[in-house]
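Rest of the complex left out; these chains stay put.
In order of appearance the chains are A, B and C, and numbering begins at 1 in each one.
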Amino acid sequence: MRIGVVTFPGSLDDRDAVRAVRIAGGTPVSLWHDDADIKGVDAVVLPGGFSYGDYLRCGAIARFSPVMNEIIRLAGPPDQVSSGLPVLGICNGFQVLTESHLLPGALVRNEKQQFICRDQKLRIERTSTAWTNGYAEGQEIVIPLKNGEGGFIADESTLDRLEGEGRVVARYLDVNPNGSRRDIAGISNASGTVVGLMPHPEHATEAGYGPEANNGTDGLAFFTSALQGVLSA
Amino acid sequence: MTSDSINTYGENLDALGASAPLTEQQRQALDTVDKARKTPDVDQPWAALGMKADEYEAVRKILDRRPTGSELAMYSVMWSEHCSYKSSKVHLRQFGEKTTPAMQEHLLVGIGENAGVVDIGQGWAVTFKVESHNHPSYVEPYQGAATGVGGIVRDIISMGARPVAVMDPLRFGALDHPDTHRVLPGIVAGVGGYGNCLGLPNIGGEVSFDPCYQGNPLVNALAVGTLRHEDIHLANARGNGNLVVLFGARTGGDGIGGASILASDTFTEGGPTKRPAVQVGDPFAEKVLIECCLDLFKADVVQGIQDLGAAGLSCAFSELASNGDGGMLVHLDRAPLRDSTLAPEEILMSESQERMMAVVTPEDLPGFLAITTRWDVEATVMGEVTETGRLVVLWHGETIVDVPPRSVAHDGPVYDRPYARPDWMDVRQAAVPDLLPRPQNDTELGELVVTMAGTPNLASRSWVTDQYDRYVQGNTAQAMPDDAGVLRVDESSGLGVAIATDCNQRFAALDPYTGAQLALAEAYRNVGVAGGRPLAVTDCLNFGSPEDPAVMWQFAEAVRGLADGCQQLGIPVTGGNVSLYNQTGTTAIHPTPVVGVLGVLQDVARRTPSGWKAPGAQLFLLGT
Amino acid sequence: MGRVVIDVMPKPEILDPQGKAVVGALARLGFAEFAGARQGKRFELEFEGEVDQAVLDRAREAAQTLLSNPVIEDVVAVRAASDPE
């Protein structure tokens, strides 16, 4: 099972995503921003970081890279029900996905105007996605959150539509760390193949190197889900 | 090899940024070596550049003529306290002298290089160093702190290591003082903004408040890197005909301070445009530079890489040449500029961030440029290594610098400044804790504990550390709030390191000798209790003006204390930084010798976090 | 050397956390008379030559594809540096 991990200039968590894929039992494949060839991978992770410095808007410049053009083509439009290439965008990757319009809405500056790094409790709301089928619906997990621009916003009708179609994948519990509308931590496209998530599951895949809660491995199922999903597809 | 032979790598000539020829007027205004010979009596602004009369005379003696404006720029900045350690050198020697061969057992690279390198076993090595960026952070808190992190990280890269973590010992005035409000948020955001964007976990540091830092906050930054033994690189310019390549950001007028005086001498027409008061960091450019350098080392297409920090090109040219075979010829007009009005003196002194300089063999140049192109990093062949023993700098073909590189980089002035224990130490030491009121009963004791827990120096630091990414890279086993940061180095064996930084400036103020040792002992203990075996020390010595004998005494005592302490504990100082002139008016800060200790853990899985995690555990008090 | 100025503002109906923070800070500093604030971006692009309509059209295209995110932002002005808003 081959999962591509894209490196943009300024990507930071690409090596962690590669490690997470490996720990989950998959074969990580490094993809380069400037190369449209995605090497026939079965799924793609867009990792966290500050692509191109995120100076203009987070993810705005990365969205126009050759590899993204190819990924956008293969992932298919956001509202299509048939499934395209599974893509998980984590943090900066989520921002790239909204800038690419593979997912609706946008991510803006944290409400408190500060970068925040914390162990964050989430509830998994949708399990019928390529990346969360290994969780139980309503399961509560703790994974790291670290971002400066993680507030999810969209207009009310888009938010209502996302809720109505069950496309909210994860929600913040206890604390809304960044002012996200309706406590949204992650959303998906209609088919559940493309998922964007602000917190970092790849930093909670190995005991001892993640949050203290639950051994720090609550994020692993994002990656094992992908393998399961691809296998059963 | 003549300068023309550079053109044999002509396909890269475009990258050389061949600049427009000088106008006749510019040529006449240019201060060349020729002109310096012919006009020995020109009045030069050495004093405005911070030089003393005898230092200027020493330069004239070395050169056997007056220096050109560009030479004066180089000497003045390289002989400054900051770059030459002229007041501290005589004391710092003890770190070397008191290091026994046994203490060097784990030392692969010792004091004197960009950063020390320590053997941690299994073929792995670690490099770490702490540096100050106090004054810039006072002027512009965010950018000052940010570029402080950027600078120390470049030191680590230049050793051939991958940077893997940062730490930030910070000191501020009283929490409720207006200046603390002005500087603190920006400094914390700057440390976070730069480090987070580089993808370096912040694994520890300090936040300390004391009125002595009002108007002079301390921003120290520590960086750690890991590498395999065979990957160690030293920055020196060896090999006649090897190329000197400048890469990274363009050169702007950042931090050139006094050089503008020289420039305005040179450029009559129009004069230089305004020069920026502060340096602005571009962490994205630095992140790309890190990956680019690691690829260059991996592809084995560089002889050595030197970071550009304080004193910019002046430092890089003279140090590379001085550490190598001793000769270098560079074409300064090839430097890609952000501001085309910069004069050569200013280019030599510019402290623009996110730049590096490499020595590359002609055969490796295509491979080198392929990698910089892949990372979209601008690279320019500036010149070549020669056997002349001279550092020669050309500007549009005219010789503007012709000096022995050692005289700039290493043989600067050395001062044994007078020092004496000040009388007020008696008063200070007489104020013993026995004079403080004691709690008289359980209630008072309880109240005291609560009060203490709420004081700024003891309360939780999470409001600071929550702004720092501690998870990135996936190897952080311990960070805030543990006693030491713990990192995994080898993913298969679990081999790792623990690092702590400490200093209690109040102890150091009461007794600098013992205070420095207490700082060492605390960092050593913090590494020990995390499960690490301490191996090496780095230090950042923050003091007031060396021209004040009382401060100089504090400095001498602290260094002696630290060197003696290291000898007793059997671990060497591998590098560090001295920051002097930390004072407001005539009032110096407390002596603040910040000490960082690095230890090794065979398996980080067996580390010991602080705090009591399991109910029912038994508590023991160890020691006296 | 010509210069094009591009102004981008958050859409009025979209929550603007930076603007909110600005109002709060203004009030704390005694500028309470400013009851609302929004923070957007101003770009200045340099163009070798005179800025005519064709250049402005290209700049608008750049503004709409790259310099703004149409989901949350509006391009409120694209003009030559010397032109009034």
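The working rule: contacts are C-beta pairs under 8 Å (C-beta built on N, C-alpha and C of every residue); 3 or more make two chains touch, one makes a residue touch a chain.
In this text, all values refer to a predicted model and were calculated from it rather than measured experimentally.
Colleague: If each kind of chain appears just once in the picture, what does the full set look like as a formula?
Modeller: So, if we count every copy in the file rather than just the ones shown, we get A x1, B x1, C x2.
Everything below uses one rule, namely that only the chains that are shown with their structure count from here on.
Colleague: Quick one: do these chains touch in a line, a ring, a star, all-to-all (complete), or other?
Modeller: Basically the chains just string along in a line.
Colleague: Report the inter-centroid distance (CA atoms only) between subunit B and subunit C in whole Å.
Modeller: The mean C-alpha positions of subunit B and subunit C differ by 39 Å.
Colleague: From the mean C-alpha coordinate of subunit A to that of subunit B, what's the distance rounded to whole Å?
Modeller: 37
Colleague: List, in ascending order, every residue of subunit B touching at least 2 other chains.
Modeller: Subunit B, residues with two or more chain partners: not present.
Colleague: Which subunit C residues reach two or more other chains?
Modeller: Within subunit C, no residue contacts more than one other chain.
Colleague: Touching residues of subunit C toward subunit A in the complex: what are they?
Modeller: 13-18, 20-21, 66-67, 69, 71-72
Colleague: For subunit A, which residues are in contact with subunit C within the complex?
Modeller: 56-57, 60-61, 64, 98-99, 101, 104-106, 108-111, 113, 151, 153-155, 179, 181
Colleague: Which of the residues in subunit B come into contact with subunit A in the complex?
Modeller: Subunit B reaches subunit A through residues 189, 192-193, 196-199, 282-285, 287-288, 291, 374-376, 465-477, 488, 491, 604-605.
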